[in-house]
Structure formats: C-alpha cells, structure tokens
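As you look at this complex, bear in mind that one protein chain is not there, while each of the others sits in place.
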C-alpha cells in the first residue's frame, strides 16, 4: 500500500475565493513527504534544518480537478521513484471521500548543501525510496488483481 | 481536561533562521481552535467559508520562550472564555515534551458578516465555550488536588 | 515589453534550508499576475473576493534553476496567452540580476463561481490578455532585432 497522509484543510490554507489557495496544495503534498520520512525513522530536524546534504526541488507540477474547502479531510497518497544516482521524484494523489481532487509531482536532486554540487543519494534515502516504492507496487498489484 | 491539539512542525513553518517563523505560531494556535470546533461537531466549511455570522480576531498576543524546530511534536492546549454577549477569548499553551515553549491569546468578536455589526454569540458557540471551559476547569481542579 | 513585477524576497518566504520554500515561488508568480491585473485598472477586491466569475488554476508547474535568498531582488516577467473561449495560461520567468532562477506556468479556467460551470472569458480579461500579449510580442521582436 502506498503511504497515505491525512490532513484537515485549515482556514489559513484558504483564500478569499473560499477554497484552498493553489500553491498551498503543493505545501500540503510536501507535508506528506515529510510525514513519510518521519514514519521511516528519519529525524526531520536534522534532515531539514541547515543540513549538510539537501534535496531541493528542481521541478513541481500540480493539476486541480476539484476545489478543496476548509474542513475537508484530505487523503494524500505518495509514491516515490528513484530517477538516477542523484535524483528522485514523488507522485502525489489527493482525495476527498475517495474522489481524486488533485495530483502533483515534485522532483528532487541531491546536493552538498555548502557547495550546492550534485551528489549521490545517501543510504537512508535510498532505503526510504525502496521501501515506499515496494509498498506502492504491492498496492498496484493488489488493485490489478481485484480488477481481474 | 482542556482540549489539546497535536501538531508536527512542518518545513514550511520554518524560516532561514532554522526555527518556526513567529507569525506561524499564531496560525498553529488557530488550527487548535478549528480542531476544537470540529471535535464538538461544528462544520468547519460552513463556519469559515463566507459565513453569515463571523468571529474575527480583534486582538492577538504571543510570548515565545523557546524556539520550535522542524519535526517538533507540539501539544497545543486551548482554554476558551466568554467575555460578554458578543465576545470570547482563547488562551493557548504550546508544549514540546512537556516544556512550555509559547503562550498565546486570541480575542474574537461576533459579527453579522455582511453588515459587520456586532451581534450576540449564537447557541452553538456558547455551548462550545461552556463545554471546553468546564473541561478546562476540571483539569485545573485535578492539577490543584495533585499538588495538595 | 512584457509586464515585469519586482519583489524583494522576505524572511517568511524562506525555510530552514535558508532559501525560498518551493511552493512560495508560485505564490510570488501569482502576485505578478495580480499586479498586472491592477496595472490594467482591474479592481482586485472585486476580482478576487467572493466573485461571481472566477478564474481558478487548473494546472501549475515550476522549474527551479537556482536558489533564491532573503533580500534577493526578483524580477518576475509575465506573458499571458488565451487558450480558448474559457481558458488562459500565464508564463512567468523569474530573474535575479538578469540571471533566470525559475520559470513557471499557471493555467486558468473561467467559471461561474456559484455553479462552478465553465463560461466564456469576460471582456475585461480578454482585453488584459490582448494588451499584455501584444506588449510581450513587441519585446520579443525587439530582442530578435537586437540579436540580428
């Protein structure tokens, strides 16, 4: 099963049109990424606060199918994929009551935080990528079998 | 017992000094308020989205005792108090591992959202105020007894 | 010349990695869109606050080439394009000291805000699209001539 993060839409996520402000949806996806790292035992303070190795986002995209409202209970599922020795990509699907309301992708590169040169993904991230990838594939296989 | 909301500090809550950006602490307090309303059965979408009766904040203050870091597990306890027929106040205490790191207050007035004139607090809010006040007083009494 | 919006990076735009948080870059692009609307005489309060006709974003993407730091002076240029009777797209280029640091796109659809059904773009938006498109084309032509 792919990792799923549950998140209530907060008042501050919304804008004067009465729905979630578009860029905040990417922030909520990033929370799912953080929660998945935390679930695998990674220390978020060390990982994100002035780290020596960083994973900045080089690309993000998001498609919106339905508006999200204050109080909505979002289920954000996350599937990571290794893209090379120094890159990975995360695919997010956001659902409200089993209806997909948005999909997003973030692409990350691994860098030495002081030189900002690319470097190979460290062991803990490779392990996190593999665990979550395998979980997601298992879920896909189960879904296919159910369809058959 | 007073209502308590648990919240992990997210990367987007932080700033380039490596800690939670000061104004975001008030946003996190507001999340505790929203969660307390939700726990008492209030529909957040109707309550916060272009409502006919609103509860805008007329005053807020916050004291910071220690910095908060990405990944910190915050416990925000909330005690509401009715201040008159058309006003209430919320006191927040934020703790990390039982150490209080910040305290805040927000003061709200009840208005007709279109005219923006003050009006009396509606029944559902009075009930929410009383329930949470009583819970909090019970917790205070228990605490005093433990000290004795 | 394409419309350009200048914006200093603020402390709250940054995160604990010391650079602008990725999703905030899309928020800054949206500011450029707002400023361009304002420059053409559109009333932002009426346009964005519980409007009867809305222009929600259905797709956004962003590529990051270099990190942005607190205090950086961003120049965000904006080129809009009509995509049909009910859609338009905005292309953004963000530069710091003439170096492009990020590029983004937002795609908007015109809807009746209460039914959320698609509807044709109103006159003031068509005029804004045409003015800014023409300005941008002029700039492109001038650039080509300079190269020759």
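When the chains are written out, they are named A, B and C in that same order, and each has its own residue count from 1.
As a convention for this text, a residue touches a chain if its C-beta (ideal position, glycine included) is under 8 Å from a C-beta of that chain, and two chains touch if they have at least 3 such contacts.
Please read all numbers here as calculations on a predicted model, not as lab measurements.
K.L.:
So one chain is hidden, and I want to know which residue out of B:39, B:57 or B:85 touches that hidden chain in the complete assembly.
P.N.:
B:57
K.L.:
For chain C, which positions touch the chain that isn't shown here?
P.N.:
8-12, 14, 18, 27, 30-31, 34-35, 38, 43-45, 47-50, 69-72
K.L.:
Go through chain A and note every residue touching the omitted chain.
P.N.:
11-12, 14-19, 21, 23, 50, 69-70
K.L.:
Just checking the interface: what residues of chain B touch the absent partner chain?
P.N.:
15-19, 21-24, 26-27, 30, 48-51, 54, 56-64, 67, 106, 113, 116
In this section, only the chains that are shown with their structure count from here on.
K.L.:
Validating interface symmetry: for the copies chain B and chain C, is the fraction of residue numbers used by both over half? Same or different.
P.N.:
Both copies, chain B as well as chain C, present the same residues to each other, with over half of the numbers appearing on both sides.
K.L.:
Mind checking the centre-to-centre distance between chain A and chain B? Centres are C-alpha means, answer in whole Å.
P.N.:
28
K.L.:
Express in whole angstrom the distance between the two chain centres, defined as the mean CA positions of chain B and chain C.
P.N.:
The computed centroid separation for chain B versus chain C comes out at 35 Å.
K.L.:
Got the chain A residues that touch at least 2 other chains?
P.N.:
18, 27, 30, 48-50 - these are the residues of chain A that touch more than one other chain.
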